[in-house]
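One structure, as structure tokens, below. Some questions next.
== subunit A ==
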Amino acid sequence: QEPDGKLDGEGKEIVVLMPSRSNAYLAQWIRGAEKAAEEANYKLTIIENNFDQTEQDAQAQQRINSPNQPVAYVWWPADNQAGLATLRRLSRTDVPVFQVNQAVRPEAENMVVAYAGVDDVFNGQVGGKNALAAREAFLAQGGELSSEGGNLVILKFIPGYSAGDDRERGFLEATKDAPFNVVASEYAGFDNASGYKAMSQLIPSIRSGGIDFVYGGSDGPVTGAVQALEEVGLVPGKDVLLFSATCIADISALESAKEFATGVQSAGLEGWFSINVVARYFEYGETVEEGTFIAPDDADARPEFNSAPSKINIIPNPQVVVGTDPATAKDKLAEFKLWGETFQDHCVY
Partner candidate 1 sequence: MLEIENLSKAYGPVQALSGVSFSAERGRVTALLGENGAGKSTLVKVLSGLISPSSGEVNLDGSPVDLSSPERALGSGIAVVQQEISVLSNLTVAENFLLAHSSRLLNRRRAADWCKPYLERLGLGRIPANAPVSDLTIGERQLVEIARMLAQDAEVLVLDEPTAALADHDIELVHEAVRRLASENKIILYITHRLNELEEICDDVVVLRNGQLADRFETQDASINRVVHAMIGRELEELYPPRVEYSGQRPEPIVRLEGVTTDDLVQPLSISVCPGEVVATCGQLGSGLVEPLRAISGISETRSGKVYFGSANGKARSVIDGVAYCSEDRQHDGFFNNRPVWESLSAPALAATGIWGFVSPQRMRKSVDGIAERMTILPAYRDRQVSALSGGNAQKVSIGKWLSNDPKVLLLEEPTRGVDIGARAEIYALLRSLAEEGMAVLFASSDLDEVLGFGERVLIFHGNRMVHEAPTGELSRDTLATWITHGGLESR
Partner candidate 2 sequence: MNANFLKDANFQVRLAIGVLLVLGLSATIPGFVSVPNAGSIIENVGLIGLIGTGIMLTMVVGQLDLAVASVAAVAAIIALSLAGVSIALGIVIALAVAGVYGCAVGYIIDRTGVNSLVLTVCMLIGLRGLALMMTPDRPAILPFEMFWISDALVAQWGPLTLLGVICLVIIGIVGLAMRQTRLGLSMYAVGGNVERARGSGISTRRVYMAAFAGSAILGAIAGILAALRSGSASGLGFESFLLAGITVAVVGGIPLEGGRGTVINVLLGALIIRLISSAVALGGIPGSFESIAVGGILLAMLLLDYGLGRRRQAAAAGSRADPGSIQTQQ
């Protein structure tokens, strides 16, 4: 029927193959996705694996073989690289495949109809912008850089996790004109505990050289780092400025201005957006436009998406700078809005 902008999947099934929702981010993603599916009247089936590619392969195999096929597969590989062969098999079925959250690898470009979700290099660049802002603020409040460009500690996620490396890459790109002096780049996991552990063990060896900035892949490790710094008497927001690429669940450091800035990568929003892309694909004659589409970061209301999706669809990851003054931090956060929802709505789950 003619595209009327009103999405209706007539209750057809979309199958999502993704890692386990035992991780809070994924759980929130699913809530968003279910919202979108409901709006567009699709039946969403979620097949979780325990962050294990072998398991996911088996599940995909099983689903491919079952007689009643969905209208679309949504592919969130447990391991982007290791998932290739299975992705290839999915693409061989005549069901369209959409990849989400993990950027499509070059080999796989013609295996997926479209990609929707975050762009970790882009996130990294946001982190980079935060970094530059932080350096200005640092100098503005009369801080002394310990070295040309300032001493920086980078906290990555875990070994072998591509998003972490992408964020580092994006960060370095964004700061290559005015580079920082990276004194340590260490794996610090996804949450406060691991971030704390990594930082508190790094400090003794690098402290003498001076620590000006800490960049974390997300707020999780950064919040841990804040605590580690405080324990050795360094004052976050004054002696050291910390910032991250994306928010996740814990915003205490931001509210107290101990973390200088972050970016709003909203799990729920990503989930909603990803399924919305699928729905629009069917609504607008099963076509995708070439090129990359970065969703606008309108503050007050969710933008109208009434056109066919693009080959690559990126969610917004707006910068949030709370600065270094605890007094004003909360208000700065309160002002923030993205698609009509507050910082809290996006970042706390």
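One rule holds for everything that comes next: a contact is a pair of C-beta atoms (placed from the backbone, for glycine too) under 8 Å apart; a residue touches a chain by one contact, two chains touch by 3 or more; residues count from 1.
As a selection rule, all candidates are chains of the complex that A comes from, given by their letters.
The shown structure was predicted, so the numbers you read here are calculated from the model rather than taken from an experiment.
Peer 1: Looking at this complex, which of 1 or 2 sits next to subunit A and touches it?
Peer 2: Among 1 or 2, only candidate 2 touches subunit A here.
Peer 1: Which residues of subunit A touch candidate 2 in the complex?
Peer 2: 15, 20-22, 45-50, 52-55, 57-59, 61-68, 79, 81-86, 88-89, 107, 158-162, 165
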